[in-house]
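Report on one structure; see the data block that follows.
For this depiction, one protein chain was excluded, whereas all remaining protein chains were kept in their positions.
Each chain carries a letter (A and B) given by its place in the written order, and its residues are counted from 1.
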Amino acid sequence: MNAESGVGKDLLSACTLDPVDGTGADQVAVRRDDISTTAGSGFGGGRLGGPVDDELRALLDTDSPLNRPGDDPLDKIAVGSVAIADDDSSGVFEVGGVDSIDRVGTAQSGVVVTTDSQRAGQSREIQHGTEGHRPGDPPKPLHGREATDPTGSSAGPKDPLLGDGLQLDTDERLVIPRWVKLGGGILVAVIAAAMAFAIFEPIQVLPRFSIAPGYSLLAQDGSTVNSESARGVITLYSFAPSHCGDECGDMNLTMAEVRDRVGAEIDLGEVDFQLVTIALDPITTPEQLAVAAERSGAQGRSWTWLGGEENEIRTIVGDGFGRFFETEDDGSIRYDPGFILVDGNGMIRGNYRYQTLADDAEKLVQHVDILAEEIRYADGPGAVAYEAAHLFLCYP
Amino acid sequence: MNKARRRLIAGFAAGMLLVVGACSSETSEITIADSWARATPPGAESAAFYGVVTNLSGESDQLVGVSSPQCEMAQIHETTHSDGVAGMAPAGADLLSLNDGEKLTLEPGGLHVMCMGVSEPLVEGADVQVEFKFEKMGSVEFVLPVQAG
Partner (left out) sequence: MKSSGDSKRWLPYLIGVPVAIVLAVVGSQAIVSVLRPHIYSGTVIRGDTPAPTMEDLQFVSGDAVDLGSFDDSDAVVLVFFGYTNCPDICPTTLSAVSKARNQLSEQDQERTQVLMVSVDPERDKPDRLQEYVEFFDPSFLSAGGSEDQIARVASLYGVHYELGEGTVEEGYLVDHTATLLGIGSDGVLRVVWPPDIDAAALADDLEELLS
């Protein structure tokens, strides 16, 4: 009775046994203390079952590697047949009696079964080295139905191979609890909403580019107007020489159109709106501004002309507002026409290079609308949404 | 110094008389709560005093002036600001009229007693005497602790 099956190597490999004599599963030895005995039957109860036969005992000799000094080998092994599920997660063990005596020797030489659970259906590792199985052989699936009743009685049909008693659930799949699916679905909905927010942009904001310069300048009516008076007022600035004639016609028309349309089309609520043109040439008297106002169509109706000394204008318009202009030797001024939109907080929100296109006014009116809306709603709970919009959204 | 002292004594005396004379009811008075004077940083020539003045005199009154022996001039000023600051201006008369039971809150960033020309730096732990002049009640004197704020 040699153990030629490479016991040492196979001791730790789990595999399904091939039938040796065609009667069913092969024999394997299991640790006795894993066996739950069932009265009488000698067959399966829970998982393992059956007493160890006297004759079986006789077969165990002191040479067996399982017979360690001081140990009663009969306490450690039993013999039976095992059917293992195709995913190796569980096995059904049926303890036989002396029928398998002739295999006991081989089984005895190196089979140890360790189980880590008392319940069928749990995974266990079956180690063996019996003849007829070679390591690396694919497991041979044997199917059964799991029994919940440890006494072996089950409502399901009996497996012809395994008899009643032990049954095996091999239909196990990864079961996703419903609540995880529901939670996952809601999470997906939240993410989809965030994406929709980003794509469809229900909230539009104009970017805060930079701080608008502080100033104190002369107005066409002789008064001094300073930047603090623009606090709380959405202001559209334009920049032109005070003596600008026809060449400023289009720009002036745009300004007038914006003024009229904002008044007519946009509900500013409590927010004020004004237009300011800052003269690019040095201004010393209000009369210069008054003439310019009249020529451009400003005439004081929420459209003011402001002017000041050369270095003041250089700081305010050139550096503060960042508009290009150059005074030539002959007094004429080269400049880059454009508009700047400032919110009531002294922040520059729009810098528009003037294009000789008709829809300049349209864009400006739209942007004033966006700004007025932000001012209206950005206090209170809307603040988070608007700050998020500043952070995440693309600008119009 | 003499002038100030004399003023102080006269103020006290007048105040007492006026208080006693004009306010007949035992419980009628003008009180100040949570009052303090801001310690002046070195070199500062102005200071500010704060507190909550309550009119419990039983009838409406008007604050017409404020003074302190430690200030060359004192006025109730309003720091006007709306997200910026325009500046400071003497508070309008309408702000200074107090109905019976009404409070006048003097606090940093709002209405305050502006003291110009502080005779000596106000140091934490010291005291400042402030006299509020009311139209009906007359002069009401308070002592304010100087705090660093």
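Everything below uses one rule, namely that contacts are C-beta pairs under 8 Å (C-beta built on N, C-alpha and C of every residue); 3 or more make two chains touch, one makes a residue touch a chain.
None of the values given here were measured: they were computed from a predicted structure.
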Checklist outcome for this item: Given B:115, B:128 or B:146, the correct residue touching the omitted chain is B:115
Checklist entry - So that we can see where the missing chain sits, which residues of subunit B does it touch? => result 38, 41-48, 72, 77, 79, 81, 83-88, 108-109, 112, 114-117, 148-149
Checklist outcome for this item: It is residues of subunit A that touch the chain not shown, namely 177-179, 182-183, 186-187, 190, 194, 207-216, 226-228, 311, 315-316, 319-320, 345-348, 383-384, 387-388, 390-391
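The criterion applied here is as follows: only the chains that are shown with their structure count from here on.
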Checklist outcome for this item: Note: subunit B sits from subunit A at a C-alpha centroid distance in Å of 60
